[in-house]
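== subunit A ==
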Amino acid sequence: MIPLSNYLIVAAGLFSIGLYAVLARKNAIMILMGIELMLNAVNINLVAFWRYLTPENVSGQVFAAMVFVVAAAEVAVGIALIMTVYRRRDTVSADEINLMKW
Partner candidate 1 sequence: MNYDPIAIFAEWLRELLTSWNLSDDFATVILKLIGAVVVAGLALGIFILQTWLERKVAGRMQDRFGPNRVGPFGLLQPIADALKMVTKEDTTPESADKVSYNIAPVMAVFAVLMIWGVVPYSSTWVGTDLDVGVLYIGAVGSFGVLAVLMAGWSSNNKYALLGAFRGVAQLISYEVPLLLSLVIPVFLARSMNLNEIIGKQGDVGWFIVFAPLAFVIFFISNLAEIGRTPFDLLEAESEIVAGYHVEYSGMKFGLFQAGEFAHSFASAALISILFFGGWQPAASPWLGAVVFFAKTTFFYFVIMWIRLTLPRIRIDHMMAMNWKFIVPLNIILLMTVPLLDYFVKDLGATRMYAHFGLNMVLLIGAIVVAGRAIKKSEPDRVRFPERAVAVPPKEETEEVAA
Partner candidate 2 sequence: MLDNWMFIGLLVIVAVALPTLPIVVARILAPRKPNAQKMETYECGMETVGETWVQFKMQYYVYALVFLVFDVEIIFLYPWAVSFDQMPLLGVIAGVLFIFLLGDGLVYAWRKGALEWK
């Protein structure tokens, strides 16, 4: 049988890769994709905990479903913002979006 640790390690790896995309890539859409990877890693953990620790109680799956909702809303709004900025400033590079900086 596959021990819980395998799932957790792969999820941790996926989370780190997503984190790298968020921190290192310039393109704002790419950053959103990195966030998706991180959320997926979290979801793997939630479902694995559900299966291995409390299979009689569906809390893990409920939380995973909530993460789906949040991920969808986040991507939708994030991309809408990116597109608005793109129309105004003709760039999707996160470095150049510095309207709020001072």
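Miscellaneous remarks
Definition applied: a residue touches a chain if its C-beta (ideal position, glycine included) is under 8 Å from a C-beta of that chain, and two chains touch if they have at least 3 such contacts; residues count from 1.
Quick note on selection: all candidates are chains of the complex that A comes from, given by their letters.
This is a predicted model, so every value here is computed, not measured.
Here subunit A is displayed by itself, and among the listed chains 1 or 2 from the same complex, it touches 2.
Of all residues in subunit A, only 65, 68-69, 72-73, 75-76, 79-80, 83 touch candidate 2 in the complex they form.
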